[in-house]
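All protein chains but one are shown at their positions in the complex.
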Amino acid sequence: METAPADGLIAASWLLIALPLAGAAVLLLGGRRTDRWGHLLGTGTVVAAFVLGLLCTLQLDGRRLDVALFTFMSTGSLDVRAGLLFDPLSALFVLLITGVGSLIHVYSIGYMEHDPRRRRFFAYLNLFVAAMLLLVLGDNFVALYVGWEGVGLASYLLIAFWHERPSAATAAKKAFIMNRVGDVGLALAIFLMFAQLGTVSYDGVFGSIGLLAGGTVTAIGLLLLLGACGKSGQFPLQAWLPDAMEGPTPVSALIHAATMVTAGVYLIARCAPIYDATPTARTVVLAVGAVTLMIGAIAGCAQDDIKKVLAYSTVSQIGYMFLAVGLGPIGYVAGLAHLLTHGFFKAGLFLGAGSVMHAMGDQVDMRRFGGLAPHMKVTFVTFGLGYLALIGFPFLSGFYTKDAIIEAAFDRGDGWGYLLGGLAILAAGLTAFYMTRLMLMTFFGRPRWEPGVHPHESPAVMTAPMVLLAVGSVAAGFLLVVAFPLEEWLAPVFGEPEAAEHVVAPIVVSVLVTLVMLAGVVTAWLFVGRREVPVTPPVRVSPVTRAARRALYADAVNESLFMRPGQWLTRALVFVDNRGVDGAVNGLAATLGGSSSRLGRTQTGFVRSYALSMLGGAVVVAGALLAVTTG
Amino acid sequence: MTLTYYLVLAAILFTIGAVGVLVRRNAIVVFMCVELMLNSVNLTLVTFARASGTLDGQVMAFFVMVVAAAEVVVGLAIIMSIYRTRRSASVDDANLLKY
């Protein structure tokens, strides 16, 4: 597909990035003067960006437009031109980011009302939106990398927003470091592209990817996957995402559920030509997705922290998306559709969880909730709709998009396809289990509140976004799959949809998934709803539960595999540096100093000693002369 | 008896002067030893002038004497002024310039 120069409103699409960036700059540089209206400015820029993005998308008409801006760097043979690429895929992400972002900005006005640093919070949120838009709009890998690091920075700042809490500071550091591991992979992939192809633009790389050796393409694909894993919280770099819930809940909703963590999916979908060329890397993507899917689902079943349950759910759902994009052309659209619907319902769920926490005095332990439904009707209804959408209740969004992924997995047609499809269905059941457990523990049953807690409904500024997101949760799946098929919208990017040769009839898959989902719900009711929930977590539990509570020992593995050897290595290096390097240098200096001071002792100050040495020299000269003349 | 005898005599005198510089501590005596070394060199110059049949050696010796006179004047003045401040004419006592 050809790239055409941008025209009309799309030529001004750089404003999409500039608006939130300007908002962030004003709020960060303006200081306390902007305290009173900072949140309104922050929200306004994102809403304006959303409106602009919507108008641009309406003008797009399936074209692929290039917005040339300026030369970013030109050194020797590396010539990076800053430019934006506005195509259906970018447009989709622009709408998701600015749309969900606007709603969450509005919600944050209420959620952060009593926080003394609300202005800074909005500045960081704006910074994040700007960086994320740069990530999805850039037309080359360097622009993507800049945005990639920008969202990492914003994520770090926002996780540590309440940095006076040690847990938040630690979680932010953990997120930053694990992201760094992935970022190194991404950077290496870009270096490799430049070294092999001499270009980093999408067009240049994808156009000449066929010229590369198979091994190189696989290496690029795996390195890109490493970057995607870091940003999206996929195995083996998944451990930071649940801890990132230490940040304010709107952050969890926007960054760690709806947008930033899906950047990995975007990267892999954007790099479809690379993965088309390397089946090995694509298979690894598939494996990563499947493993993460199961890890997230299992760990989510045993958590008591409402936000952590949602976080593991996010890990698991992004695993679905990786699974989908790892399937190849048949899965891209399904994965992206799930990404969009997930953006709606997971953001809605997080906002609902934030509303609950707001009502319960920042309590996050679900064992301290219970019976909240009558007290928080709006929250209950919107949360419930998001819940149904997530578990794939028929005709809500999750139902359409998740089924599409499972169908695509079966459509592989081989044994792997059946295995992956089976795993996906099993994970759907687990999803139903842990989400039902969450619902039951939070909204039903006998209240187990802390003394002195009086739950109340949140203000309209918070509930309105929740309602809008709930509407999206209900309708998005139908709209994207049935009414305005995403396949057709994305056809310019991934090619015309083929008439899929279904191995298993879709209706069979749907019925199977629904049955498994219902089984999960019933099991949850049997475990949680039927009997009293203890306020303290029971100690005598099965090994499976124990492992799930500790997220399948991901932290322990990281600690023993990387942290402790790293510490030993550092100590060894310090020892070598102190004793070896410093010892050599200091020893040399001491030797020189000692010998020179000993040598200096010969300078006694006695003229006669000097004269003696002169006579000695004269004797030597005379002897030498004699030796030369006689010899 | 050849000219070599004069030259060997000059070498011995020179050596005696040098050893004197090394072993005597009185600055004035050290000076005298230096004068002895200069004189032995003069003897060499005169001898070689005679051997080569030119007067340049003698002129050179004459200049050596002049320079020696100037040197003695300045050197003795220095010894005097050191003696005034330190009450000592020993070359070993002026040994502050050291490590």
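When the chains are written out, they are named A and B in that same order, and each has its own residue count from 1.
Methods note: contacts are C-beta pairs under 8 Å (C-beta built on N, C-alpha and C of every residue); 3 or more make two chains touch, one makes a residue touch a chain.
Please note the rule applied: contacts and distances are computed from a predicted model.
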Query = Can you pick, from "Thiamine transport system substrate-binding protein", "Amylo-alpha-1,6-glucosidase", "ABC transporter permease" or "NADH-quinone oxidoreductase subunit J", the UniProt name of the chain not shown?
reply = "NADH-quinone oxidoreductase subunit J"
Option from A:381, A:426 or A:615 whose C-beta touches the chain left out = A:615
Query = In the complete complex, which positions of chain A touch the hidden chain?
reply = 606, 608-609, 612, 615-616, 618-619, 622-623, 625-626, 629-630
Request  = By the contact definition given up top, give the residues of chain B that touch the hidden chain.
outcome  = 1-9, 11-20, 22-29, 31-33, 35-36, 39, 42-43, 46-47, 49-56, 58-59, 61-63, 65-74, 76-81, 83-84, 87-93
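Throughout what follows, only the chains that are shown with their structure count from here on.
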Inquiry  = Taking the mean of the CA coordinates per chain, how far is chain A from chain B in Å?
reply    = 93
Key: Of chain A, residues touching chain B in the complex   = 597, 600-601, 603-608, 611-612, 615
Key: In the complex with chain A, residue positions of chain B that touch it   = 18, 21-23, 25, 91-92, 94-99
